[in-house]
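Omission of a single protein chain aside, the complex is shown with its protein chains in their original locations.
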Amino acid sequence: MVSARTTCGFCGCGCGLYVLSDGDGVIGVIPSEADVVGEGRLCIRGWHIYQPLRDTDRILRAIVSLNGSKREADYKDAVSRAAEALKKFSPNQIGIIASAAGTNEDAYIATKFARAVIGTNNIDFPGRPRLMPTLMQLGSVDEGISMPCTLNELADADLLFCIGIGASTRYPQVTARIFKSVVEMKHLLLIDTWHSDFAPYASLHISPKPFSDAVLLRALAGILDSAVKVPFSDDEVSSITGVSSEQLRAMGDLLLGSKRLAAVYDTASLMHMCSPHCVRELLVLIRALRGRGIEWCGILPMVERCNSNGALRMGIAPMLLPGLKSITDGEAVQRACSIWGIDGLPQGMGMSTSQMLSAAVSGDLKALIIIGDDLLTDVPDEQRLRDALSKVELLIAISSYHSPLTEAAQFVFPRSIWGETVGTLVNTEGRMRRLIRVAEPHGDAMQEWQVLCDLATALGFKMSYSSSDEVLDELKRFVPEYSDIELDEVGKGTCLLREKPACTPENITHEEIAIPELPSPSDEFPLLLLVERYYLPWHADTLALHSSTLRREFRLRFTPYVFVNSAQGHSFGLRDGMPALLKTPQGSARVTSVFNDAVPAGIAILPEMFFAQLRQAVGQERVDELTGATIYPVTVAALERAR
Amino acid sequence: MVLRKERLNDLLRSIEGQLAAPIRLEHGEVHFAVNPPIEQILQDSDYVNSTISPVALLFPQTEILFNFKLNGKPQIEFPKEPQPLTIFGIRSCDVAAMRYLEMFFSRKFVDTPFMERASRTTLISIACQRPGSNCFCPCCAGGPFLEEGHDIQLTDFGDIFLVEVGSQKGAQFADGRMEFFEPAPSELIERRNRVAEETLQKFQIASHMGTGVRKLTSRSVSEELWNMMAARCIECGGCAFVCPLCTCFDVVDHKLPPDGDGAARGWRERCWDCCQFAGYSIEAAGVNPRPNKVSRFKRRFYHKLSYFYMEMDGRVGCVGCGRCIQVCFGVVDMPAVVNTLREEKLLGVRLR
Partner (left out) sequence: MAMEALQAACNGKHLYEPVLARIVEITDETPDVKTFTLELECGAIEYRPGQFAEVSVFGVGEAPFGISSSPTWTKRTGYIQVTVRAVGRVTGALHQLNVGDYVGVRAPLGNGFPVERAEGKRVIIVGGGIGLPPLRSLLNYMLDNRERFGKITLLYGARTPADRVYKRELDEWERRDDLEYLDTVDIADEEWQRLGKRVGVVTTLFPIIDEQSPIDPPNTIAFICGPPIMIHFVIIELEKRNVPDENIISTLERHMKCGVGKCGHCAIGHKYVCTDGPVFSWAEMKELEWMCAEPTV
């Protein structure tokens, strides 16, 4: 039997597929050729998205910790106990960390739960800070610029301007449009530290010095439009970016030669386009190009998870309401009170994920509700996370799989997984996608929104919906821009969300461009050590680990490693896969040295997931005030054979 | 023989066991569904071919090899014997692929799950008169009309089908159903031959397989060319999963927690695997004989195109169905690669 069309639950592409079942259960998938996103293609993860439904290692029942011992519990009983436990705390002592892998309906109910039921703005998801640079600029995008543009608009462009997009496996549907374009002799202008598999196909590949994107883009804009002020001399530009004037002019020529330009960047990259300045400078550049005769331009920010965009739009953020409205937007607040049946909303910005974890450690935050299973992969600082989880007085987890998170929780509610979950998602293009049920939930597994509704009701705030459709109906009333969403259109893939966020960049002045302060390599430490969000090949999320095939693939990369190119590695006396010592002025860490010739000379790249090694070698990270994102200091480093 | 169109549905209803036939899915894609409502079955002129090959009805993406119960001495239970299956509307390329799979799965050792199904499957194929834009079966002895290897091959002439029996299975199928058939006038055979010739002119792509075989086997392809092609591959596995001749699989055990009587139930299943995946050839101790993408990329094309495999298999490893073109992210499908090997340069790609 073939299901109705559904959407892959892994990355931000959101490819359409059908699920095949026999009498016993799901047995495979069929990519949807008619799908406007996937066009009949699936990556290794999409082809195996059905496998977790066959995996037997799941949380099937509620688990309650009583007097130090854990036991399975009746769901309703666990709900009422958890509600009782929550009642002990005041609103701002409670925090909710939601997931970017749930549905829009899950996220909307989580927002409502936080603001209407608990009365707090302490709600966030771990990946949100990476979306802030884009969000902060979205409000100022001119009418003539298509942002986000669609994947097929990428295919129609004659120049693809890709910044920091990393490996070709990272966002496969973008890769498909890029390679189809280059085969048709269209241009690829690639700015990326990685000499990825795109590089040999780029008309121009620029590997600038780390964190100099904003300066580079401003300098380019200055070449194209004399009215754009470039507060650096040519020499300064070259020395900051490592890009020569000739290369800059070549980039300018390439850009000027295009009539339809599409820019793509990765919001989750830690090396490129990390700051609001970068996104602003990209817009400055695009505006300069429009002045020079470009007919159309689009910008596609890539988002990591299947519902990062949806979670943000549903208000999973300490300062947002659904529809990308601010918590200070009077009209939105009024509508919220009317639809939710409350007198007022909590005031003042809530805590971000990072702040909630710190507050849990310090004791200011006493209760945490954690939804989804990816906290452990999305928050790389495992030690701080474990501290937070063990110190917080009350921990409620809505999870699909056993993990240190569920071990630490006093209450665990079984969460349904992809294929059991019904609802909608928003992909990287802002396109709404449908998730349909292809298998009955195992055991007592419930959707996130169902558990939250039951908790709310037990807390005295009656919340009950008969289906995800009903939740969507309420959402449509809440956000005027969503009022004409039709599920049929969503199913066909024609529903694109294009609401303008209320968020404006208050404290970025037009003139300000951050100049990266990079340490200088020396003989003792000849490498620059960068940290990047790189897993194999997308990211090792928990769902993937429960697919037998994907688990085999991810198995390759769980011991801490650092990437260095082979010539560089050999110069340290290393061989590929050899144990090594990563030495920096701050300290040292034992890692495996993995040769990757996509890494340029003079650079070593440490994946963010190896946080312990990161802390040892790099030192203390800081949190960006503006975006809330984690910033890792750049350090010089050396490698040597480990004893 | 001739089958009048108005008798087709009765013929299909006369089939015992399961019937698989092409229908449209929710958004229009073609799929060979099992026991579909007869009115949903597509006409020859309404479809080219399915996204997933119907060979997947005999070699599905996942299938249980056996179940077991563990309580002291293990008890093993095999799945029930499969029902007879007739696949109607299958195309010549997939028929040619089926014959290859029967050879492969019974060579040296007989693969029980596949062969139990294959021995009970009859193929009623419809020769293609309207090739799709991705089709290149004439380059691969895969069609559009088969001279041998079919069970029953139909040619759609509007109000009648020409019926050609090609095997014992086909003969057995027809023998029990002679009331549906009439003798074929000789000019119909001539018309069929003319149509077969004309159809050859309608293909939009050519893939010079012979040149591909020669260049690859003689190892006269430069490393640079291999590297550039492999750079476009993202190792998604799509080509292997849609290819009707790909047969690699992984074997995985699953086990449920013990139930009330202390018995743990579980099963051993096999699922499609692909030589492009990095973990495919990794050994228990962590050594990987194909550690980089280009070595895996070369492996795929060695299997498909080398003369040594051709000798062993009796045919080149491709039937020209074109499905790999649809699923590939990097334009490194079979015709793209073969033609690159032939031209010895990357076609249409500007290099730095």
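Going by the order they are written in, the chains are A and B; count residues from 1 in each one.
The rule is short, and it goes like this: a residue touches a chain if its C-beta (ideal position, glycine included) is under 8 Å from a C-beta of that chain, and two chains touch if they have at least 3 such contacts.
All values reported here derive from a predicted model rather than from experimental measurement.
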For the chain not shown, touching visible partners are B
Across B:156, B:235 or B:273, the one contacting the chain not displayed is B:273
Sole touch to the unshown chain from B:129, B:295 or B:339: residue B:295
Note that chain B touches the chain not displayed via residues 65-66, 68, 70, 72-74, 76, 78, 102, 104-113, 115-116, 118-119, 168-169, 172, 219, 247-255, 264, 266, 268, 270, 273, 275, 280-285, 289-290, 295, 298-299, 302-303, 306, 308-309, 312
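We adopt the following convention: only the chains that are shown with their structure count from here on.
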For the pair chain A and chain B, the C-alpha centroid-to-centroid distance in angstrom is 38
Given the complex, residues on chain B that touch chain A span 25-29, 31, 33, 51-52, 56, 60-64, 228, 231-232, 234-238, 241, 250, 252, 254-257, 266, 269, 271-273, 277-279, 282, 326-331, 347-352
The answer for chain A against chain B in the complex is residues 2, 4-5, 16, 18, 20, 22, 24, 26-35, 39-44, 47, 50-51, 54-56, 168-169, 172-173, 175-176, 179-180, 182-185, 197, 200-205, 491-492, 537, 548-549, 552-553, 555-556
